[in-house]
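Dumping the structure here so I can ask a few things about it.
A protein chain is absent from this complex, but the other protein chains hold their places.
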Amino acid sequence: MPSLAEQLVQWRRDFHAYPELGFCEYRTAASICDVLSGLPGCTLRLGPAALSADGMMAAPSPDEAAAARAEALAAGADSRWVEQMGNGLTGVIAEWVFPRPGPTVAFRVDIDALPVTETAADAHAPVRAGFASLQPGRMHACGHDGHTAIGLGLASLVAARSARENWGGRLRLIFQPAEEGCSGAAPMLAAGAVDGVDYFIAGHLGVSAVEDGLVSCGTDSFLATTKMDVILRGVAAHAGIKPHEGRNALLAAAALTLQLHAISRHGAGDSRINVGVMRAGSGRNVIADRAELELEVRGTTTAVNAFMTAEAHRMINAIAQAHGVTAEERLIGVAESATCDAPLKRIVRAAAESLPQTRRVVDSLPLGASEDATCFMNAVQARGGQATYVQIGSRLAAGHHHPAFDFNEAALVHGAELYAAIAGRLLGPRGTGSH
Amino acid sequence: MPSLAEQLVQWRRDFHAYPELGFCEYRTAASICDVLSGLPGCTLRLGPAALSADGMMAAPSPDEAAAARAEALAAGADSRWVEQMGNGLTGVIAEWVFPRPGPTVAFRVDIDALPVTETAADAHAPVRAGFASLQPGRMHACGHDGHTAIGLGLASLVAARSARENWGGRLRLIFQPAEEGCSGAAPMLAAGAVDGVDYFIAGHLGVSAVEDGLVSCGTDSFLATTKMDVILRGVAAHAGIKPHEGRNALLAAAALTLQLHAISRHGAGDSRINVGVMRAGSGRNVIADRAELELEVRGTTTAVNAFMTAEAHRMINAIAQAHGVTAEERLIGVAESATCDAPLKRIVRAAAESLPQTRRVVDSLPLGASEDATCFMNAVQARGGQATYVQIGSRLAAGHHHPAFDFNEAALVHGAELYAAIAGRLLGPRGTGSH
Amino acid sequence: MPSLAEQLVQWRRDFHAYPELGFCEYRTAASICDVLSGLPGCTLRLGPAALSADGMMAAPSPDEAAAARAEALAAGADSRWVEQMGNGLTGVIAEWVFPRPGPTVAFRVDIDALPVTETAADAHAPVRAGFASLQPGRMHACGHDGHTAIGLGLASLVAARSARENWGGRLRLIFQPAEEGCSGAAPMLAAGAVDGVDYFIAGHLGVSAVEDGLVSCGTDSFLATTKMDVILRGVAAHAGIKPHEGRNALLAAAALTLQLHAISRHGAGDSRINVGVMRAGSGRNVIADRAELELEVRGTTTAVNAFMTAEAHRMINAIAQAHGVTAEERLIGVAESATCDAPLKRIVRAAAESLPQTRRVVDSLPLGASEDATCFMNAVQARGGQATYVQIGSRLAAGHHHPAFDFNEAALVHGAELYAAIAGRLLGPRGTGSH
Partner (left out) sequence: MPSLAEQLVQWRRDFHAYPELGFCEYRTAASICDVLSGLPGCTLRLGPAALSADGMMAAPSPDEAAAARAEALAAGADSRWVEQMGNGLTGVIAEWVFPRPGPTVAFRVDIDALPVTETAADAHAPVRAGFASLQPGRMHACGHDGHTAIGLGLASLVAARSARENWGGRLRLIFQPAEEGCSGAAPMLAAGAVDGVDYFIAGHLGVSAVEDGLVSCGTDSFLATTKMDVILRGVAAHAGIKPHEGRNALLAAAALTLQLHAISRHGAGDSRINVGVMRAGSGRNVIADRAELELEVRGTTTAVNAFMTAEAHRMINAIAQAHGVTAEERLIGVAESATCDAPLKRIVRAAAESLPQTRRVVDSLPLGASEDATCFMNAVQARGGQATYVQIGSRLAAGHHHPAFDFNEAALVHGAELYAAIAGRLLGPRGTGSH
């Protein structure tokens, strides 16, 4: 029987070889269910019970979902699980209810991969060790393979320790799809994923914690974000003979892009705007009747992001009107800003300091990007609970989202033990989290 | 007693020395009334009877009108006339009713000057001969001083010839203010200036007829036009501290300008767009709360101009909305495209060929610009009448609207005789225009 | 043995079933060579002798050309011809030298198809008669299948009549690829296709001649055009973390598009501008490092088009610089404006009036679009020759470039006989074209 460290590496490498994009993580989720269903005391929620199809953003089309399911089955996923996951309902929630009363503690790990082609260089550890991505154009380039393994490691430790240490209350483990793009948290929130949660912990390998053994008890500088697609529809016309009969969706998209990027800076905090993709028009000599834009706004606070979102919304509609075209907005993802709670950060510190893997502990490190764990955090805090977002240190072979990204697998056992130690302090008999 | 030629030069030089801008031609109009009121059989309409205040575009403010009236009185205008002209009602209509039945023939001359500073160069004839503009910043740089003199010359000839030649019908003489900017014709039309007109003739010195003795019987290539001012109103804010609280009228004006200039070309004819003036903002560190634009669109047909006008209108309002500012549009002037009638052009040809001053006659020359005489022309034609726009040839010292513009004064008597000869052919006993 | 009419229909339907895009007309050109090589007295030029690879615009990549050759061979093309055509050298020139001296007369027909998917509706004659396109996404939707057949019909008639009628001089038949996009004429011109030509005739089925039996001896309202692709290359960066390190090619493309569409109207004639296609960016949260635009400008004269081209060129480079990106321009096609020669139009009239198929003859009809035959026309005229562009009438099932486009096949024999009659008048013993 493998040690925890060996088991974690084995899981991680399997996930790494089979990367799946947001809402298409059928094989990953099925593997999670395989492991969890074998653990005593663990109740599973999946499909609509874990992730609400209503108002789902960026959902795959039925065809895309069917193709992803077929691929997962071909790669060994158990059809028993896959059948329950419908079109993109790839979240999984595990819960343990302990005999003694106590608080409800939730950990969230994200499970999706990125549309990045993994490097084939020999220097890249997954290549050398033979577990590089088997799917061209997809890669676990952000460490979510490691997060998923840590989540499974925590589950194993819970099973082993909760009875021995006489834990009370409940422990919930949230495996979230589609963190990239910030579209997975909202539909799990809508399915009640953090209902009743008193303590919420999410985390990430690396980010600003790029030395081995470092633990950051919290995270700051989350950028709130709104991600959307815009489709402009006009009227085609021959550009030489009847240009005036056209309604130029490409020109409207160009004007819109320029004006979106010129939305005012905000006095209360930094903001961002990016139209990252534009596809418009069908031919050089035809007035374009269709343009598609993929864009996002961000802000250092939820309020600044809301300002950017409202400005963008007004502009999209008015500039479409100025050019006589119609605009359709599709919300693709949202994340908020968030603040980690000091008492919970102190518990993380105590837990971290209790571990032999820990070399250094800091109170907080910045994220500087967007994370939809913030939606869970704010929901928990709004009901009086506490939340934090930890960073688990590791040297990185290359930055996040890079084709040569890789982390030190020693961080896996550090992460799983850290989470279990936090759970133990909150749920154990002398837990800080006693109700 | 001076000859007609001498009298025409004397009138022209007096008007040249006292140039007045659109709707402020109080002294000019009063001089016209002075002359016409002394002619037998001539009935005068002025003030509201000649020009309707309702829907007047680009009207002077009460203060501006009062200042212009005071200036005119100080320069010798008869207060009897000035008092009847209210705020900008500076059009004059003269009419002769002849004993015999016959058609109604109308001639229109324009009387306003331009906001141009006349050159002080010795080579400039008005300087040499001592009749250059006495009003800094204003100049008869388009020959309307000559047109007004020709109109008075025609009146003198009518008085002399109509009885002798036994004319029938009616002759109407329309002195129109504010041709520059195309705002004078519409309110005279609204006052009934061409009601009942069977033949309408307007004309211009020079333009494309830049050789002495040339007569063009008609004109083509009129550009229909719509001229308007736009005022955008936003909300000021400190550009450093609270830029997001502003509503940036300057930025909206910039975006609008760019998109107006990008209005589609029209497949059915050439178009124009020009934002010619922008004034916006109050300080470098303040989000601008106000922007003013002066703009015009044009088209080689009334339909193309209507397309441009409609596009501009939609853009003005929608782009204002995109930037959260309000837009006010003020219509300043309109002109149409027009086609000269071949039968009337043949009469002009016959009249021209009967004159010793005529050296060459052509059927039509282009204008390539806008003229609100077209509003009269189309109104007359819409009721079954005929219309033309003649060009009376003259070498020019410099192009129209240039500070050194000047024409050959020999063209004055040519013009007056041409108009009288046209009238004679239409109203005389064997007139083509017999009813 | 089939009649000429039957043979023309058979050829046309074969070409219709195997449509090939610009510079990929291997099967079409091979079929042309098959027919022409069997005719007495006919000399063939193909490959580099017909079309110069130097400065070729919009040339297919080696891979695209190889795929097109393979497809042509699979569809029965003779490898003897295909091998000579290299990468896109799909033009063919046939020439007959007659014993007597005389002028050189050239006819040009275009042979390429369009990227249009042909309708599958039963009402569509090619569907009913079983010769609809066998290539999804490609269609002879502009009648060039008919033009090619007419060219082969002319060749047959030349073979039959030239000796019998004792023709003198030379007859040249130019089969031009890539007329759509206006990229085929220039490299054939560079290969000397109209060197020594005294009379040049090109033509089109339909266009403005949309009644059966109508012949237009000439064409006006050609729009000169320049077609180009622009590739902007910037620097990618994370839109949340380091937007300032990016060089935004998408934003530059948007700004460029807006400003290109705002290029000034020209006082000397109508113009056009269209950015018809834009593809930019790789991800919502990445500053786009690449943008591609497909654009064209046009003008009612070559000078107006040159103004538009120069303005666009300056803007492309300067706006790229403004955004810190680089710009690459790829010239894709050019056409000029052109004027048909009156003497040659009179010969076309006489020829047309001699034919039983002709029901009505007009001097000229407008094109209103762009045609690179104008490059040949202007080149011939620049050396003292004459040129015209005829329109051969036919009712159309739907407009040019429409998925249901179709013409009346009776026009084929009309066209071939018209061309032969023109040739006969120019080259015959009493020819107008006698040297």
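Each chain carries a letter (A, B and C) given by its place in the written order, and its residues are counted from 1.
Note that a residue touches a chain if its C-beta (ideal position, glycine included) is under 8 Å from a C-beta of that chain, and two chains touch if they have at least 3 such contacts.
The structure presented is a predicted model; accordingly, all values stated were derived computationally and were not measured.
Q: Identify the residue among B:Ala239, B:Leu365 or B:Val413 that touches the chain left out of the display.
A: Residue touching the absent chain, from the options given: B:Ala239.
Q: For the chain left off this view, which of C:Thr43, C:Ser79, C:Ser264 or C:Ser354 is in contact with it?
A: C:Ser264
Q: Of the listed residues C:Thr28, C:Ser52, C:Thr119 or C:Asn248, which contacts the missing chain in the full complex?
A: Only one listed residue reaches the unshown chain, and that is C:Asn248.
Q: Which listed residue (B:Arg69, B:His261 or B:His414) would be found touching the missing chain in the intact complex?
A: Counting the whole complex, the residue in contact with the absent chain is B:His261.
Q: Name every residue on chain A in touch with the hidden partner chain.
A: Residues 258-259, 261-262, 264-265, 267, 269-273, 368 of chain A touch the chain absent from view.
Q: Considering the whole complex, not just the chains shown, which residues of chain C touch the missing one?
A: Chain C touches the chain not shown through residues 240-246, 248, 251, 255, 258-259, 262, 264-268, 287, 307, 314-315, 318-319, 321-324.
Q: Touching the hidden chain in the full complex, which residues of chain B are there? Just list them.
A: 115, 181, 223, 225, 227, 238-241, 243, 250-251, 253-255, 257-258, 261, 272, 274-288, 291, 294-296, 298, 332, 368-370, 401
Quick note on the criterion: only the chains that are shown with their structure count from here on.
Q: Validating interface symmetry: for the copies chain A and chain B, is the fraction of residue numbers used by both over half? Same or different.
A: Same; most numbers are used by both chain A and chain B.
Q: If you take the mean of the Cα atoms for each chain, which one ends up farthest from chain B?
A: Chain A.
Q: So what's the Cα centroid distance for chain A and chain B, whole Å?
A: Computed from C-alpha means, the inter-chain centre distance equals 69 Å.
Q: Of all residues in chain A, which are in touch with two or more distinct other chains?
A: Those would be 240-241, 243, 251, 255, 258, 287.
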